[in-house]
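First comes the structure, then the notes that go with it.
Note that one protein chain of the assembly has been removed; the remaining protein chains are unaltered in position.
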Amino acid sequence: MNDIAFSVRGASKTFGGVQALEDVSIDVRRREVIGLIGENGAGKSTLLKILSGIHQPDFGTVLLHGEPVKFRSVAHAMRMGVAMVFQEQSLLPNISVAENIYLGNEGTAVKHGFYRWPLLRRRAAEKLDAIGSQVSPRTRTEQLSFAKRQMVEVAKALATGESSHHEPVILLDEPTSVLEAAEIKRLFDVIRELKKRASVVFVSHRMEEVLTICDRAYVMRDGRCVAECDPASVDVNELYRLMVGRDLTDGYFAEDQQIPHTGEVRLQVSQLTGPGFADISFDLHAGEVLAVVGVQDSGRETLARALVGAASVTSGSVTLDGRVVRFRSPADAVRAGFGYIPGERKTDGALMGLTVEENLTLAHPEQVMRGPVLSRSLEQQKVADWVDKLKIKTPSGSTPLGSLSGGNQQKVVLAKWLVDPGLKVLILDTPTRGLDVGAKADVYALVRQLARAGIAVLLLADSLEEGIAMSHRIVTMRDGRISAEFECAPGARPERTAVLERMV
Amino acid sequence: MRRLPPTVIARSRRRAAVLSAAVVLTLTVAGCAGNGSGFTDAASGKGGTCDPKQVHLVQSGRGFENPYYVAVDAGARAFAKSVGLQNNYTWIASEGDSSKQLTQIQSLLAKYGRCTVLNVDPNDNSILPAIVTAVQRQNAWLVTQWNKPDGMTPATSSAHWVAHMSVDGVPQGYNTAKALFQAMGGKGNIVALEGILDNVPAQQRFAGLQKALKEFPQVHLLEAQTANWDQTQAQNVTQTFLTKYGDKINGVWSANDAMGLGAIEALKAAGKVGVVKVSSVDGLQQTIDDVKANNVGYVATTRSTGSVQGGFGLAIGYAAAIGKIDPAKEPAEHRAFYLTYQGIVTSQNAGSLPSPTDASGLNFNNIWSVVASPIGN
């Protein structure tokens, strides 16, 4: 077994009395892609932090090429050849790609404090070539799309890993959570390239992905490693049961909850054009879920922002219930009965420092006001109602939003719009991004419920599967324009590849 | 409206603002509150009963980085010596910090009690009410310089605020302008450098210039700009004037010496030094040297008022402390007044005049000899 590159034996870790990790052992062989799958809170991020040197295990040992090691820091682990690609990207936006790849690790490319730019750029280009990326080392990093930055991130991990004598071990922390379908495909190509010169640990909560790319997978639940499985012989339902510890009741996407919409046109968008999108026309009916899918930069996010007045429109019109509307700001849109959940939940959609109550009533304070005054008791009552209805797991209404789990945060953000009885149109920009499987299922059920109540939902789906399974109709966007439209009914859903074809 | 000693400038203002805006605000509020009780005392005030040898003399100003205060200190020392109290004299520097000035004054009052005579140049007129209250609480004696809030006078506030004195800028601006015009041969064009525009001395000095311009119809004011009493700004403004008007400029009238020195530097760089004449106000030693040397075209400045303000400020307060005068019975013009005009410095008299820090010529026998005219409210 001397082809084991990296392993953990009997690792345990407690944080303030909470057992985050209990007696976990895993092995990573040379040139192998290992999957690490589990819900949020299952312990996979704690394990990853131990593997990458952020934390030390309370018990147990880390072995690198058969030798016990103690990583003092991320930098130390990197020097030893174990490099982590962070979920929250660790690239600096304001410096060049080449600088980022070799940050703090410039070696001979900086001599006596002076940069040797040609050398630095050449080395960075080599690393980018190795993973098949076309990005220029001179580019300022912020000019890259998220997906391209992730490629740079991988190149950086490769570059840091190369400082040791052995082939590097590269840890990928939920790398696909914010990628579009086409980009995930690219990433998988990169992982296959990486596999020729490194070991890879791939962390995800998406079952399909682990089944696609990994040679072996460890399933984690409640701080333990509950199973080791072979992707070739395990199926999605089996994996779900292992991860969640229970069977699905309604089915993952609650598909039997979908009912046909009434046919009444609620929102009519006609030839809408603005910076980033052009000539967009579609109807959205009451009670309908319309999914918009597209790759990064397809223009769908900008379109969504434009619909609620947060991005500019140069021509075209939007009609709501037969009346032409023109929003100058999101506030206008909210008054007209629009709800909007932005993609960057952490920065745009919610105030992490405020309490659950405050976030809930943020967009529609009039719902908890008596006359001109905010009513504390009315607020608490309303909030308790919603917390109950949405099964939001929070100690109390006055808990800061930031301390809830991602799924519960998202439910609060959704509820923020639901408190408005006048809600007509809800625009959801990737509402399940970053949530774990259980929370996703809750959000899907909630979206179904909203549609049944007659609200028109525009869903910017996080994945193709989600878009296909959740919607009545799908439109695909490419280069800022609508490229196709598919009818979608339970049992008669379009093929993945057919939709994907129109996206790229 | 603020009245600042003209040579004491922007830096102190800003520094004070940064460091102690909040403190000053608090103190001002406290001071105003205390001011109400001051009125009751005003009527009952009587001259002091201090032993002439037990009086303690305190002079407060910004700091010796400014030569004006070196002259103030010299005058104050000269008075202290004239009454044999040179060992009972204290100079305190506020460094442009209002809260610091008030703290210093309060601790000295606590230390020396009712026989303290203070001659204070308030850093900012907003702290004056607090100073008056502090002095009155100890029944000590206060004379103030330059700054006082509008509507607040010694006569209506407290007998322990003996007098307020300031310098009238009109004759200063007028006489230095006349000297400048005469040096230009009674005709030609000038540019003017003004002080901070809402400063009373700046306005008075500029009014003096305008008065002189009326008497010299052949002298034209091309343009007036503020350089905020600052040498560097004055250098830049003069430089810009020189590119704008070129050879048309025959003279530069400056509202203070620091700006005049800035103008001289700009003229040096442009190769026009000596050709373009310069005048200013204040009587800094450096300016007097230039006027005396008569080689850079610096034709006039005023005589420094520093030693007079220092010496006579203490003399008036001392007279009240020992009971020689009863402030409550003094006429209004003795309670708030402008100093007598001290004259200008030109190349003719520059050699014979004492330096600004030479206070040996001051005669304290008649303390009211320096009163020129009353200051309205």
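Letters A and B mark the chains in the order given here, with residues in each chain numbered from 1 onward.
Basically, a contact is a pair of C-beta atoms (placed from the backbone, for glycine too) under 8 Å apart; a residue touches a chain by one contact, two chains touch by 3 or more.
Operating definition for what follows: contacts and distances are computed from a predicted model.
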item	value
Choices "Response regulator transcription factor", "Na+/H+ antiporter subunit D", "Na+-transporting NADH:ubiquinone oxidoreductase subunit B" or "ABC transporter permease" - which one is the UniProt name of the chain not shown	"ABC transporter permease"
Among A:P175, A:G223 or A:G276, the residue in touch with the chain that has been omitted	A:G276
Sole residue of A:K127, A:K148 or A:R300 that reaches the chain not shown, by the stated touch rule	A:K148
Touching the absent chain when the full complex is considered, from B:Q54, B:Q86, B:S107 or B:T232	B:T232
Those residues of chain B which, in the complete complex, touch the missing chain	9-11, 15, 18-19, 63-67, 70, 95, 194, 197, 223-226, 228, 230-233, 235-237, 239-244, 246, 258, 261-262, 264-265, 268-269, 285-286, 357
Chain A, residues in touch with the chain not shown (by the definition above)	73-75, 90-95, 97, 99, 103-106, 110, 113-115, 125, 134-136, 138-140, 142-146, 148, 275-276, 297, 301-302, 305, 310-312, 329-330, 342, 344, 347-348
